[in-house]
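Below is one structure, written out as structure tokens, with a few remarks after it.
A single protein chain has been removed from this complex, and every other one stays in its place.
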Amino acid sequence: MPSEAPVAGISPSARISPRAQIGEGCAIGEFTIVHDNVVLGGGSTVESHCILGHPTPLAEDRPLVIGPGALIRSHSVFYEGSSFGPGLVTGHRVTVREKLAAGVNLQIGTLGDFQGHATIGDYVRTHSSVFIAHHAQIGNFVWIFPHVVLTDDPHPPSEVRRGVVVEDYASIATMSAIMPGIRIGARSLVAAHSLVNKDVAPDTVVGGVPARFLCESSKILHEQTGRPAYPWMRHFRRGYPGEILASWARQFPDEGGRP
Amino acid sequence: MPSEAPVAGISPSARISPRAQIGEGCAIGEFTIVHDNVVLGGGSTVESHCILGHPTPLAEDRPLVIGPGALIRSHSVFYEGSSFGPGLVTGHRVTVREKLAAGVNLQIGTLGDFQGHATIGDYVRTHSSVFIAHHAQIGNFVWIFPHVVLTDDPHPPSEVRRGVVVEDYASIATMSAIMPGIRIGARSLVAAHSLVNKDVAPDTVVGGVPARFLCESSKILHEQTGRPAYPWMRHFRRGYPGEILASWARQFPDEGGRP
Partner (left out) sequence: MPSEAPVAGISPSARISPRAQIGEGCAIGEFTIVHDNVVLGGGSTVESHCILGHPTPLAEDRPLVIGPGALIRSHSVFYEGSSFGPGLVTGHRVTVREKLAAGVNLQIGTLGDFQGHATIGDYVRTHSSVFIAHHAQIGNFVWIFPHVVLTDDPHPPSEVRRGVVVEDYASIATMSAIMPGIRIGARSLVAAHSLVNKDVAPDTVVGGVPARFLCESSKILHEQTGRPAYPWMRHFRRGYPGEILASWARQFPDEGGRP
């Protein structure tokens, strides 16, 4: 939403390290701090009260790299040592620690808390107050809804770490917790308020505490069209570029051939 | 809690647009930003590190209107395009997007995330980390406790939006999720940690994952008096004006006629 952005330029009260590499045409808001070890792509907006490149020895001197065209909303904190492809968009008060590697056009909702030491693919969207622990491996086009927690420790507290794996196009509904090392299959749906402690097969729906198989995901019908609501790429298109939509039309053609 | 307030006046580091309309006797804290399209009622306090009137094209040029006597605690963000009656009180780090219309004396707990495009009645109280999605219709005197989520999308992700309806005097206990389009009946109680996917009848208690009818709400007994704890307006009076309490005494007389 570029029209939310302040005009390009550094606000007078921002504290920008002269060693930070700020691309052309960036806008940086009031009371924002940019530390030394930051590479910010051109045309990015960083709103007010943020911190970029927060120092930590755990980053082992790697920079924070944010691709061009980012929109980082206010009060967010990014540590040094993580990298993001072009088109990052965040809500307010996001926290991202070191050693997260994320692809193109990640969207992180308000109050997201990403612990780093994890990988995220392209075009992933996470909503408000999502917590992602270490070693998560999140694929492409994944959706994670408000208050979802991905864990990493099978018998807390311990030194064992097993990251959650979320495959492409999976969708995890609000307030679900995913146990360490669990694999959420491609194009699957985790229903709201579930505790997932077994792997979820592709193209299925699970739910409950603990979560159990509910149905094939194609059995969930879209309320307006009466056709299958999953895979969602058949009906939900907002915010994806044309070449992605064209690819989906080939990969996930409408079952009845209807538009 | 006016005695928490700084004395009236604009802190020297605050950034206030000359086009913002600030009422008489307001106090605005350090490092707070007030954008152009803001009408702030007289006698209000806005603490430090806040943003009022954050611009968005989705507001369609409507202002942020905050009634007189507001207390907005630190690090909060309000977009342009929402309106609040007199006596708004918030915790810290609240986020409110555009096109929320709220009545008198709304209280939003710390970390509340209200997505806007919703209506809220009078004297509503929400606690910490409450998430309210689009199209919610919340009545009067409603209570929503920590970490509750009101959703809006029946098969996420999709373009379908069905708001939750919460009727007057209903109470939703901690960490419950309410599914899209569900109606929470008047004077009902949703027990803690519930997933509500069916309408809740007035004057009943539901609970569980998924939530089921547990009992009439009058069967829950107050631990100190032994009389019914619901409707709660018979015993809980803190923070409401005298005329409201008088009205409750008539509408919800104590069953045994006892004081």
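Chains here go by letter, A and B, matching the order in which they are written, and residues are numbered from 1 within each.
Methods note: a contact is a pair of C-beta atoms (placed from the backbone, for glycine too) under 8 Å apart; a residue touches a chain by one contact, two chains touch by 3 or more.
Just so it is clear, the model here is predicted, and its values are computed rather than measured.
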{"item": "Listed residues A:54, A:117 or A:187, member touching the removed chain", "value": "A:54"}
{"item": "Listed residues A:129, A:171, A:188 or A:204, member touching the removed chain", "value": "A:129"}
{"item": "Hidden partner chain, residues of subunit B it touches", "value": "1, 3-4, 13, 30-31, 48-49, 74-75, 91-93, 110-111, 125, 128-129, 143, 145-147, 171, 173-175, 189, 192-193, 208-209, 220, 222-224, 229-230, 232, 235-236, 238"}
{"item": "Touch residues of subunit A, complete complex, unshown partner", "value": "13, 15, 31, 33, 49, 51, 54-58, 75, 77, 93, 95, 111, 113, 129, 131, 133, 147, 149, 151, 154-160, 162, 175, 177, 179, 194-195, 209"}
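Criterion: only the chains that are shown with their structure count from here on.
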{"item": "Computed distance of Cα centres, subunit B from subunit A, in Å", "value": "28"}
